[in-house]
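Can you keep this structure in mind? I'll have questions shortly.
Here the complex is missing a single protein chain, while all its other protein chains stay put.
Entry: subunit A
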Amino acid sequence: MRFEWEVLQNENPEPMALFSVFQTTFLLALLSLRTYQSEVLSEPLPWAPESLKVFINSTHQCLHLQWSVHNLAHHQELKMVFQIEISRIKTSNVIWVENYSTTVKWNQVLHWSWESKLPLECAKHFIRMRSAEDDAKTPEQSFWSNWSSWEEVDVQNSLGHDPLFVFPKDKLVEEGSNVTICYVSRSPQSNISCYLEGVQMQGEQLEPNVTVFNLNHVAFIRETGTNIYCKGDQGDSIKGIVLFVSKVLEEPKEFSCETQDLTTLNCTWDPGSDTGLLKQLSQSYTLFESFSGKKTLCKHKSWCSWEVAPESQEMYNFTLTAENYLRKRSVHLLFNLTHRVHPMAPFSVLFTDVSTTNATMTWKVHSTGNYYTLLCQVKLYGEGEVTQHNVSVEVDGEQLFSGLEPDTEYRAQVRCANANHFWKWSEWTHQNFTTAEAAPSEAPDVWRNVKSVQGHSVVTLFWKPLSKLQANGKILFYNIVIENLDRSSSSKFLSIPAPANGTELNLDQCSYQIHVTAHNSVGTSPASVIIVSGDPGNKEVEEERVKGTEDGFSLSWKPQPGNVTGYIVEWCDRPRGPLCDLQWKSVGPTTTSTVVSSDAFRPGVQYNFRIYGISTERVPYLLEKKTGYSQELAPSDNPQVVMSNLTSRSFTLSWKDYSIESQPSFIQGYHVYLKSKAGQCHSGSEKAVLSDDAVCCKYKIDNPKQKTFVVENLQPESFYEFLVTPYSSVGEGPHGAFTKVTTPDEYSPILIRVILPMVFCILLIMIICYLKSQWMKEKCYPDIPDPYKSSVLSLIKSKENPRLTIMNIKDCVPDSIEVLNKQEGTRKSLTETESSKPTYLYLLPTEESYSGPGPCICFENFTYNQAASDSASCGHVPVAPKAPPSQLALLTSPENLLKALEENYMNSLGEIPAGETSLNYVSQLASAMTGDKFSLPTNPPEPALCSEYKMQMAIPLGLASPPSSGSSSLSSFTLLDEGEHYH
């Protein structure tokens, strides 16, 4: 009965309660059937599994079963099927049933393995099995043997006594797989939490002391593994495991084998992305060749070398296996060795017979067996061109290059491949060579510049260096032959070493033919001929304006009717520089237009182009002139303006020094801006608003050569500001500083017209006066006559009167004046202020100093001679100048003299204020002539001797009792010198 129950368990290990009634009925029926069968086949099957042993591999969570089948006849083979049952925790809990079919031989030990998802330490497992003959005729194995007894697998028993265990230890899984983890606790009262990288996990209790955690799709975290740990809440020590998560091992890609020398195969592959495992856990690669059965463990992750069998095996069938703990990946490769030849790069590349246009290249290839032909590819690079040749080679290769350029470096390269079964080209092998030089093929392009200096022609020859293609080698020198066309006998030879590109020749006014040839080490170029005419022939040609663009100047000219061998366009790259950097461009005779472009062209610079035609006689003659800007720029400078003719109504502006040629664009005219306070613009101007919002009048001058302008209609005495700025098609000059001007008033010019002549006249008069000063002096300021030199003296002498002499000063006996009564008066106060001397003035020597009688009486009294005192000059006696010199002659007669004296005396009297002072005048002369005091000498000679005198006498009215007395008049004569008045 036990048997049937077990069968029942097998058939339906987990009966459902819902169908229990039906099951019972069904079971009863089945039981009766089984009982019947057992009765029919009373004997059990003879090939029941025996000696079942279970081996445990905890690391791999594997159970290995080993058993045998007895009763098999010797050499008998029997196809059998073994049904294996695995239960967990208890035998009734069957978790796995598998039928294992195999052919069983006599005495064979059978093996079967099962991997548990749950770590074996987490629960007990039970295993049993039974067998049947695997007969195709009876597919339903109705005749099973008896079950073997349950084999119990209990790993927990051997764990030890730790309170907590976590399984599986150090498990290696692939990324994305599912892992089951459990812990086994020996202290049930402890509450245990488990964490994966710090995050608590939720588990299911499998047994009271075992909890299971199912991790789905585990992720790769780090190479060193993922920590999973558990710990109890009662101070238990932590326990954990490290789960090594590997990335999925990839199948090797691009697996390929080839040989270079037919002795070693080199197999390569792409291992794919790294599995992210520690080195000791990462995959290994194995190469297996099925024909030879050889196997090799590859040392490297992406390549492996394989020794080719010496017995010349042709076909190879390789299996490359990548394997780690989890997975095994294989790729296969079947090939013929000769089809996988990757030749080594050719060597010994040499060039022989290198001429100007030809060269022969030879090379060697590595031997890959005598019966292999290689196809070699030769490429030649030179002067930007590539040529390719294919050559069939067995041992040595050879290739002739022709049509090469002289003196040119070429780069040749060669590579080879198996000609019969192309697999891969070898690496290139490079080598350079240079062809030989040849004579220059073209004449140098020559041009000239002719200047006349002091009757000589200074001819500067220019030539352009030959291009590499034309030079055919290194140009060493240029030869110049100058032939005089007028005197054919004389010619001159010059050799200019390269790399000169010009020379200067001093020639006379004759015509010369100049040949220029370029020479390299091999030969001479054709000659370039140019004729320098004695007649410069620079006819006047009108200049035409051209508009340049960024690409250059497009120039065209009229075709010449005569025979022209070509045209030359000449210009300067740097027209403003001291060396204009002459450039030229030669074009053919049929060309009448060209585009001149140069990197040197700059915006705002005027370029002048001259177009020459070259006659059949090689004589260049000027055809046209063009001028233009590659790009016009607005004028950058304003002219320096000079203002003139300033009147109250106008002024003139001029800027003669302004050069319109050196401007950054073609000047079309000028704008004159005038700012005024009135702000009104007259006709001929328009209102303009400047950038600073100032309003002014703008005059426009359309002619760039008109460099003067008259600003009119101005207001007198007004303030104006003006600015002259040029304008061109691209704009006008800067609005810089205005010049200030104020108009004068209207009348000043008239006044100037009057005053200037007047000043001139006065100056003229003054000059005349100066020139005629002598005459003027004589007329206006005659000299005071010198008594010694006077004509009177000579008159006297002529009369020969010995008694008459000229009186000396020392001979004068001064008179004394005694002031008897002094009264206050205006004169006194004046005297006091002028001098501190007492009023009583001692004017002349007293009696003691009197040295004897003299012929002349002289006295002076400042007090009473106001005129003398004020003028402080004796010579400035008003009487004297008024007396004409002719009067002196009148004095010679005593009557005239007396009369004159009396007149003077009376004049003096009239000047004296009456009754002021009482003076006692004592004349020295009179005292000497006692008794004859008042008597007038009948013939007094002395006064006649004094040619100059001064009337200083003041006689009080009281004393002048004899007013008619002539002696008093006579005593007032003085001959004092001017300086002595102040004593």
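In the analysis below, a contact is a pair of C-beta atoms (placed from the backbone, for glycine too) under 8 Å apart; a residue touches a chain by one contact, two chains touch by 3 or more; residues count from 1.
Convention: contacts and distances are computed from a predicted model.
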| item | value |
| --- | --- |
| Missing subunit (named according to UniProt) among the choices "Calcineurin B homologous protein 3", "Cardiotrophin-2", "Glutamyl-tRNA(Gln) amidotransferase subunit B, mitochondrial" or "Auxin-responsive protein" | "Cardiotrophin-2" |
| Among A:Gln202, A:Asn216, A:Ser237 or A:Gln454, the residue in touch with the chain that has been omitted | A:Ser237 |
| Residue among A:Phe82, A:Phe126 or A:Tyr229 touching the omitted chain | A:Tyr229 |
| Among A:Gly198, A:Gly293, A:Pro310 or A:Gly455, residue touching the chain not depicted | A:Gly198 |
| Positions on subunit A where the hidden chain makes contact | 166, 169-170, 195, 197-198, 222-227, 229, 235-242, 244, 278-280 |
